[in-house]
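Every protein chain but one is kept in place in this view of the complex.
Going by the order they are written in, the chains are A and B; count residues from 1 in each one.
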Amino acid sequence: MTTMKSADRIIILFSWSGALVLTGALSAILGYVIFKGAGTLDLKLFFGDTAPLDALTLKRQVFDGLFPAILGTLCLVVLSVILAVPLGLATGIYLAEYAGGFAKKVFNLFFDILAGVPSIVVGLFGFALAVFLHRHVSREIGPCLLVSSLALALLVLPYIIRTTQTALEGLPADIRLTALALGATRLQNIRHVLLPRSLSGIMTGVILAVGRCAEDTAVILLTGAVAAAGVPRSLLGHYEALPFYIYYISSQYANPEQLLTGYGAALVLLVICLGLFAVTFVIKRRLSYNALYRA
Amino acid sequence: MSGLRERILESGFFLAAVASTAATLLIFGFMLVLGFPLLRSGLFVDLLTGAWAPAAGAYGIFPMVAGTLAISLLSLILAFPVSLGCAGFAAAIGPVWLSRPFRRMVQLMTGIPTVIYGFVGIFLLVPIVRGLHGGGSGLCVFSAALVLAVLISPTMVLFFSDSLDRVPKSYLDAADALGATPSQKLRLVMLPYAKEGILSGLILAFGRAVGDTMVALMIAGNAVQVPESVFDAARALTAHIALVIAADTESLEFKSIFVCGLVLYLFVGLMISGLRLLSALGHRR
Partner (left out) sequence: MSHSPVETTRIRVTDLSFSYRKRAVLRNIHVDFADSTITALVGPSGAGKSTFLTTLNGLWQTIPEARLTGQVLIRLEGAFQDIYADGFSVSRLRRRVGMVFQTPNPLPMSIFRNIAFPLKLAGESRRDVIEPSVEAALRRAYLWEEVKDRLGDNALTLSGGQQQRLCIARALVLEPQVLLLDEPTSSLDETAGRVIEELMVCLKDRLTLLVVSHYLEQVKRIADRVMAFSNGSIERGG
């Protein structure tokens, strides 16, 4: 039995305390949101005083419910992903398969910078873009769903680029050569072998991007999200979004009931984002299993 | 597929990369151009170090710079030991049946929306701080730094764990064969090897703390003053942008937010270049 030096004892204490502190913080956050928010989860939270069916078929407006905000977030996410994925995918392919050493380094530097730019600055850019378009293109354009989606697309672009590039570059060397040795051109190789093999990595990136778009508040704060706009009606109009609602309620709640809806919204957003995250775990596990044992 | 179609597609890939880069530069460009009137009418350094008094025509963003630094540095000081401890736990000290779920838990934490941290911070933490400090509103640097620390910890933990995991197995086997305990292995073999990775993780976390908006906006109090104590309220550069956006777009006050944006962008650029330099120096070993 060797006696442990005090240095080792400190390390063990340190590690365990760190783990306990973090776990404690997580439990506090999750616990609080679930505890306060669970009680509010009913149809009234989502649809206010409007009948659910009328709300879902967009026959009637919802005034005191989360439905417009949820729909707004949904539209935002879909639009941003549609804008970001093709651009990010193509860029990732270029970096992994075509870029030479120096070009790759330079491009990677720029995309690392893009990844590091604070979301509020991206939002500010979106706002400035809206003003610019307002002045020089059409008075119709201002901060709106379209501008927010463009800005959010820019925000998540680095995620998609990075995961595409990493997934493609991570393919083993012999996989890369197989189709080439059979007479495939570079593009055929990418299309028939490399991309299908990288799909799980790319999908993970897309889902992370979706999560990021769903949770972002800073960008939409500056580019068109408002507290009461109803269901999103046009690309050039204001809209509601779940994270914005949570922020808004936290400072503008008029009575305890309103505050409770904030907790409800927080719970809904939490479930959505954590759910998306869990999906990426499943994808990663599922697809690696498949690659080895497909029958 | 014909040769021509292929070549068009391949140029398409290149154009995509160019477009993405252009967007990155465009952000910088907009900040520069739109902040220009302010940059012109006063020296950049003056703006950075001056006080904020729009009524008197002073648009110095120094209080906000101080606010950002106070909140971010404090959060880093709080988060670093905890994160390092967690990483040590995940990579060496924790028993395998615990460390695996622990890592999953930390990964899951990175998926929690920032606004929820802010929300919980306001209603759970701030009253506690208010009680602890016996006064004030509880909306201060300390509260914001605490919440921010929890926000940035998971990413730091994962980054540190990654660096610790990268230690070559041969070193670990050697340590084991010589009878080292897990904590000795961590202290004498893994940590020294992962030094650079840990430094990079620290810098990245700092960048993340500086760039955060919602926590600072919701919890730090937003008072335009240079914080003298951690229990003072302060305003971060990021929060400043969010608050002033409602002002008159023609005013110089409004244009100050573009200067803030510029400062933040330059900070990121410096940070990334610094990291690149760090890894280049490391490789030369």
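Just so it is clear, a contact is a pair of C-beta atoms (placed from the backbone, for glycine too) under 8 Å apart; a residue touches a chain by one contact, two chains touch by 3 or more.
Model, not experiment: these values are computed from the prediction.
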**Message:** As a test of the contact rule: which chains in view would the missing one touch?
**Reply:** A
**Asked** Pick from A:Ile10, A:Leu182 or A:Ala228: which residue touches the chain that isn't shown?
**Response** A:Leu182
**Message:** In the whole complex, not just what's shown, which of A:Val122, A:Val193, A:Ile249 or A:Val268 touches the removed chain?
**Reply:** A:Val193
**Message:** Take the complete complex as the reference. Which residues in subunit A touch the chain that isn't displayed?
**Reply:** 101, 174-185, 188, 192-193, 197, 291, 294-295
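FYI, only the chains that are shown with their structure count from here on.
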**Message:** Counting only Cα atoms for the centres, state how far subunit A is from subunit B in Å.
**Reply:** 18
**Prompt:** Which residues of subunit A touch subunit B in the complex?
**Reply:** 4, 7-9, 11-12, 14-19, 21-23, 25-26, 28-29, 32-33, 86-88, 90-91, 93-95, 97-99, 107, 109-114, 116-125, 127-129, 131-132, 154, 157, 161, 185-188, 211, 214-215, 217-218, 221-222, 243, 246-247, 250-251, 262, 266, 269-270, 273-274, 276-278, 281
**Message:** Considering only the defined contacts, which subunit B positions touch subunit A in the complex?
**Reply:** 1, 6, 9-10, 12-17, 19-21, 23-27, 30-31, 34, 81-90, 92-94, 102, 104-120, 122-124, 150, 153-154, 157, 181, 183-184, 186-187, 207, 210-214, 217-218, 238, 241-242, 245, 249, 257-258, 261, 264-265, 268-269, 271-273, 276
